[in-house]
Every structure is written in structure tokens, then in C-alpha cells.
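For this depiction, one protein chain was excluded, whereas all remaining protein chains were kept in their positions.
Moving on, here comes subunit A:
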């Protein structure tokens, strides 16, 4: 236990160090991010280097008496400055003669910020060997100071800065914070208990937790969204696992409540630039943390912060964060982002914006996409969002590409707003690696659907109150996947050419100088020597799109210790625990997202549907590498415990020839599965959502044996299915597709046995943990080799690298 804790501490400490170096970037790079600084364009020298060389200068001027104050100079590069004396050595022992003289490359692993980085075998080591300055004086400073030999060992100085102040708001009761009485709430047209907060022009409030928010006067900015005063309640979800919103007053003025409606006590508040009313938001989304323990308590300050965090609003579950810390990272826009957003004024020409966001993983694509959507929602009534990132989708669980029409700002991370897609296609995996062409077809079909049905809505909405917002055009934001090299690059490139965007947001991370991982990015519509996968020459024409080059922000969630796998897990669990409005039907232009979750019971204790497989479904399809080898006899086994996509097909899109099938061979069961059947084409089908097959009835052995004798005596197969989807959607689906996605292990456990009772720890609904099927506790037995999943190391160093 020590080690894990210590490693985590070390990682966090390393971040903290980096943070202070990197400020004002409000987030440190995660323990896993390789580059020491990612918030810079490649042209400029990174801040880390800058500050490092700055510290170096300081050190140089210091008296040389302190042997530990080592410089970061690279002694090995400075050999010209050292007089090599070939001395017949005095004290050298015999052992010395055994040493050979190699001359290998200079040791240039300059640690700097990476000194304390938790080294993990699956992550590249941060060896930015870019120390190029020469510092020769230190060499002779002290004969005992040989630490210059190992320049990567010197510790970075911690420079205390105060740039990480997040909230400048000073709450004073009855001056800028008013706790309303019930009568006052009523007068203002608010329900329940509320707290009024008045913000002045330079106030900022960074919040953690959950609340719902109404802007009464003026306007506010948060997460890129501008919310002007209206009666609309906005739900704000601010867990520590995502960048925390910072609320600032906006430029717009105007009140939704007339001044004389304000109770006399509150009249003074109107001097403030913006007034917001905060309500408690009781939401079960917090309970997801009990189910997926990695996210336990993310909506409240961490244990060691609890004492220092204020909750000045008298609203349960809402905290104000003053200081940036290891656990809390606020949303922060680099200047290049705000510049790019400012350029998107809708009045320059009325063509509908098509925005695509590209960039490597962990560079802030999703954050920017969310920000951009929020930004557009202050101009447009609706914004379409096309998610091409299968791993971390904004609105749906992973494994599908989806098109959503969004009408309210996104004020929380993905797991707080599971949304029924307006149109989606199931890929079944968190990467398009296994089925790139299917993926491209799916994206193409969504782009077409957008162009045909959504871009210029024909029907007129009853939006009498919102005349300020444009409603006759719907712009689209396209988020791409983080797989930005090799095939991934080609796929994104292809999507771009299909989309014909008006604006391209290209997030660049600084290229590490030692290994230029990406050659200067190919120009837009660039030519891949004509060999791009899934490209033909005609699609490679140069586009006319405006290109915005953006700086990467360091992912705050990875800084807070969350991996993409953690996010995927909570997204899926959030989806299966969500309660969508039972009669809701997306499609058209509605946004249907869940605001309730049933977290009282684990999935294994939730009542499933019982589905007669042969009656309810026309076809069950497997997709993914290796799925073509699954024989009919094994299909029930494969479906058991699987996550499947519910597919709605156009009539005739799928070939249901049961006759042909039975004539060839006696099927072992009545599951409508045929080997090597490819999933329905995205052009004639769509995915409405996901389900979990939590159990498959097994035909009794006696029946199986008679099976071969009489093909007609098929045993019926029933499935127990869990799905949050409304019945209207389920009724349309006749096809199931199972891909490579799996239910996270958290979802198979019984969270009610996690805490308190040590005895039952890990038991699942009364079954002892060692007897729980399909789960194996602890390590593989001693002596069993190859019992682990295959792991790949991409960061091994060879001889001569050090």
C-alpha cells in the first residue's frame, strides 16, 4: 500500500512542481504526460525550459559553497571546457582497471520537472534532452560537487507563485451574498430555497459540487458559455475530475426580474454587475461515485482539503475554491482559444459554421469542443455536435459516433449528461482500428443527415422569447478522435474532407525536440504522398477553411489522476444507471438528456427485461477483430454479459433469410446469428442506444442433444437485458450488434458490499466473491506464466540512451 500511495504522492508532487513552473497554466500535466510542457506552440521555447534557465541564472550568481544547489548544466556536453588530465591515478583501486572506457552518447537525460515523475512501464519517460545551454562555471565550483555529472538529478526549484488564485470573490453576507427567505424567493419567482450572489466586474467564483443556477440580472460567463438573465435553470455539475467552472460576470446587462420586484432588502444588490440565484441540486449523479469508486467524492473537496474549503453560499453540496491545487483544476482558456472564439462572429457572413476540432489525445479537444459549443449557444438557439471520438464521447457512452442537437450549454463533464443521440451509429469499440471503413461510413452518414435534416431546419420553432438567438441555422461542431498518427491521421483527414469545414481548430502540442514525433503538420488538404488510407486523390483538394492553430491545455482530469479508461467506465455506468424520460423520443431537434439516475441498486440487482430472442430480433451480429470465428454453438456464451447496440434498420436493409440458414445446417439454438455476417450499413440503419445482456437462458443439456436429431425442436432462448432506453425506441430495433466494448468491472460488482463490512467485501448479491462467475480475484496463481493480458512497451530505452 505504501508504494501505491507514495507513487501517487510523488506523481502529484511532480505535478505541483510543474504547475508552479508553468503557471499561469491552471493545470499541471498528469503524471503520465510525457512532455514537460504542453501549453506552448512548438516554435516557442517552452516555459519550463525558460523558467529552468532562469533559475539557472539565479543559481549561477549564488555563492558556490552549496554543493547541493546543483545546476542543470549538462557536463557531458561541456567536455571542451574541461581539461582532461590523464593522471596516473592515486587512489584508484584494482577494481578501476576492470572498467572499460566506452564512449557513448552524452548522458543528457535532464530531469528537471520529470525528476519525481512516477515512472510507469507503459508510459514514455519524459526525457526531454533539450538542455542546450552551457554552464561551465559550476564545473570547478567545488571539487566534491559531482552531481553535475548527473544533471537529471537536480531538483527543480519550487517557485511559489500566487497566480493560481481562482476565486477573487469575497463573500460578505447581506452585501454580495443573500440567503433568501421563502417569501423573497416567491417574490422573485424562484422555487425553494435560494441564495443570491452579486458579482462585480472583476469578481470570479470557482465552484466545486453541484447546483442549479438562474441568472436574475446581467449575464455571466462560465465554461465558454454566456448566460444572460432568464428564467431558465441551468444545472451545473462540477466534479474534481473535470475542469471546474469559473463564473464571471458578462458584458450583457438587463434583468429578467423587474427592479421593483426585488424585495427592499435586496435592492442594493442591483448595483452588482450580475446577480445569480443558486439552488441546491440534489442529484443521484453523486451516487455514481459509490458505484465506480475511482470517482468517489469527486463532487466534494478531497479529504485533506475539507477543512480549508469554503462553502459561503449556504447551499449543501456547493463549495467555492480559492486556490488551484493538486486536486482542483479550474477551467482556463489559453489566449489562443479565446482569440479563435472571438473570430467566430456570426455576422461576417451568414453561412452556417462547420467547425472541426483536431489534435492529439489529451490535448484538450473535448474541452475545446464543449467550450466552442457553449460559445455558439450564446448566438444560436441550437448547435449540432458530431462526436467522432469513440473513446470519450461527450453525450453518449463510448463505442458510437453520434450526432446531437444541443440547446442548453454543457455545464459538466460527459457523465453528468448522458443524452439520447438524435442520430448515431454503433461501432462497438473504443477505437476505429478494427473497422475503419465502417467508421467512416458512419461518420459520412451522420454528416449527410446533418446537411439534409438539421443544418437548416424547415419547421419554425416557437421561440418567441428568444429573438436574440439565431434559430434558422444550426451550426455543427465536430470533435475528432485523439488518434492522430498513422491510420488515425488518415481517418481524421478523410472526415475533414467529407465535412468541408468552414473552420478548422488544430490543437498543437509542442514537438519534443529530441524526437520530432510529428513532422511539421501537413498543410490542410495535404498530400500524404498519395497513399493516405481510404483516400482517393479527388478528396485531397485544398480546402478553403480558416485554420485556427490552438495551444494545447494540459488535461486537468489526467492531472487529477483520472485516466481515459476511468472516464469510459464512468460514462458507461452513468448511462446504464440513468433514467431517461420514459416517453421521450429524440430525433428532430430535441435534446433528451437524463437528469436522474437510479443508484440505489447495482446493475446486478436491477430488474431486467426478459426478451424472447427469436421474436424480438431479426439478427444478432458480432463485429470486431476475431469475431468472425465465433461459431453458432458459442454465440449464447458470447452474448452473456455483453454490451450490445440496439440497431434500427430501414426495411429490407438486412437480409433475413432464415430458410436458407436452416436448410444448410441445423442451428444449435434459435438465436438469429449467422457467422461472418457484417453489421448493417450505416447508410440504412442507425443505433438508438446500448443494452447490457445480463443473462442468457441456457437450453437444458437434454434438449441440446435432441437438437441435432430434430431441427424443429429448437429450444427457446431468452435474454435478460438491462437498458435505460425508452420503449418507443426499443420497439423500433430489430437488430443487435455486439462489438469489442466490455462492461467495466465496476459494473459487475455489488457496491453495497464495498464499505463497512469487511467480511462480505466483494460479494455480489449474496454470492461469495470467489464463487462469482466471470470474475477472478487476485493474481494468477504462482508459477503460471503468460496469465496476464499482453502488454506493450513503447518506451523502452536501448543501449546508448540514457
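Criterion: contacts are C-beta pairs under 8 Å (C-beta built on N, C-alpha and C of every residue); 3 or more make two chains touch, one makes a residue touch a chain; residues count from 1.
Keep in mind that, in the parts below, contacts and distances are computed from a predicted model.
A chain of this complex does not appear here, and its UniProt-recorded name among "Las1-domain-containing protein", "NEDD8-activating enzyme E1 regulatory subunit", "Autophagy-related protein 101" or "DNA-directed RNA polymerases I and III subunit RPAC2" is "Las1-domain-containing protein". Screening A:389, A:453, A:490 or A:566 for touch with the missing chain picks out A:566.
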